[in-house]
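Of the protein chains in this complex, one is absent; all others appear in place.
Right after this comes subunit A.
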Amino acid sequence: MLRAAPPLTLALFLLPIAAGLAGTALPAFGYLPALGHTEVSLDAWRELMATPGLADTLALTLRAGLLATALSVVLAIGFCALAHDRPWMRRCESALAPILATPHAALAIGFAFLILPSGWLVRMVSPDLTGWHTPPQIVTARDPQGLSFAGGLVLKETPYLVLMILAASVQMRVRDLTASARALGYGPAAAWLFAVLPRLYAQIRLPVYAVLAFSLSAVDVALILAPGTPPPLAVLAMRWFADYDLALYPRAAAAALLQLAVVAGTIVLWRLFEIAAARLGRAIILRGWRTPAAEPVAAGAALGAVAAGVAAFAAIAGMALWSVAAGWRFPDALPDALTLDVWIRHLPEAGRPIEATLAAGAAATVIALVLALACLENEQRAALRPGTGTLWLLYLPLLVPQIAFLFGVQVVLVQTGLDGTLAAVIWAHLLFVLPYVFLSLADPYRALDPRFARSAAALGAGRVRIFVRIKLPMLAKPILIAAAIGFAVSVGQYLPTLFAGAGRVATLTTEAVTLAAGADRRVLGVYAVLQAALPALVYGLALGLPRLMFRNRRGLL
């Protein structure tokens, strides 16, 4: 039965994505029997190309996506290069947890309030320092260049990449490598950059591509921070998909496919850039250049990463403050008075979305854990070498833009009558929860010393007993962390909830994004805080439970 786990897991991924892509591709090329179109045509593409402002849309999409990814990578690498040998580095993980747990949308909402011309930053210095009694007429959030959009993504992606680097460096002898490089005369940052990063990068490549794909196709963050005239490509496709005018349907499908092409093309481009950067790096190393510039550059990047972290915390704090603000008008730096009115009024109404968020998150996480553990256990029993091929396939839902296949998935769900059910939402979340759960679990699972299992077997324990009594307890901490990550990923899902839930399954994230269009900022604060609090709570449990469970087993902590 266990042997069925990997094919089952892959089927859960590949079939719906393939069906979804087909459901998007066929209408894009004119095949739409429901509307009486059965001939292949390029009309949808012609209409798409004739869309006013399409060039601006593409430029915005590429600019913001590439900028966000490049900045996140540079900041994360700079931070790790500088901080890798600091004793507090290991505690970074728990410091990052709140940011990682906060969904993209909540962070974007808080970031927008931070940087608006009438936002918190300006309020803090006005009118005393600036003389501004009305907000300055400057363009910040939703700027036409997409800089604020990129910035909002960086807040969330930089900590994620730092965490990925931390996880990957566990398997490398970082201390030995940097010590050798230091002995050869490299500075501390340069030592890490030249001795550690080249090998480490191979392990964070997939996460980087996932960040790239997400930044190019994010809808929730874009709705809050990207300009609306013209919007990024994914928002454009989304707008057309949501229109009652069926004639827009093929054009929306074509836009979704174009989105796929943009992501695929950009990943190829990024790969080429990686190769060029590797060549350059190798040339520098071979020439023995000691690159003194690496230190200030890494310091600058690290500073940027810290700034991003501070901004992320300020964004969350700003929304938390709004949720208890009685009134807070420009240019006051702080609310006039605090009140729990808004919480009292809206908490009962948020009950349903909280339930749905918890149910979908818990179910998707548990299923993902079972599947991931089954796959990993099967891998060990069959003594398979962990192949990188399967990794790629697991990452597929993260690399293919959601808009490109979710629409086709929705058609299948409508036809089977499953749309609008919690089950459909759970399954749609699973597509994104499973990759993250698997990836965070795979390394610790494979790294567990096989001698424990062998000793147990020698003592007569069966495979099931070994799994339940030895492996699960020893892996309790990574399993709980993986569960927390999976839960946070589920909470953050916007498009999959919208498409699979047919708008009927409302979660905290769909509510927050709907409200973000401009409703009362205090109410939005309530939803943003709730949205961040649930995953943070689960993180807290994941970090705290092992301490409780193993308080008499120091080695397991």
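The rule is short, and it goes like this: a contact is a pair of C-beta atoms (placed from the backbone, for glycine too) under 8 Å apart; a residue touches a chain by one contact, two chains touch by 3 or more; residues count from 1.
Here is the rule we go by: contacts and distances are computed from a predicted model.
The complex has one chain missing from view, so what does its UniProt entry call it, picking from "Dihydroorotase", "ABC transporter substrate-binding protein", "Glutamyl-tRNA reductase" or "L-lactate dehydrogenase complex protein LldG"?
"ABC transporter substrate-binding protein"
Per the definition of touch given earlier, which of A:Glu157, A:Glu379 or A:Asp419 contacts the omitted chain?
A:Asp419
Pick out which of A:Pro7, A:Gly503 or A:Gly544 touches the chain that's been left out of the picture.
Reading the full complex, the residue touching the unseen chain is A:Gly503.
Considering the complete complex, identify which of A:Met474, A:Val523 or A:Val538 is in touch with the unshown chain.
Counting the whole complex, the residue in contact with the absent chain is A:Val523.
Touching the hidden chain in the full complex, which residues of subunit A are there? Just list them.
34-36, 47, 52-53, 56, 116-118, 133-135, 137, 139, 142-144, 223, 227-230, 239, 241-248, 251, 326-327, 329-331, 345, 349, 352, 411, 414-415, 417, 419-420, 502-504, 506, 510-511, 513-515, 517-521, 523
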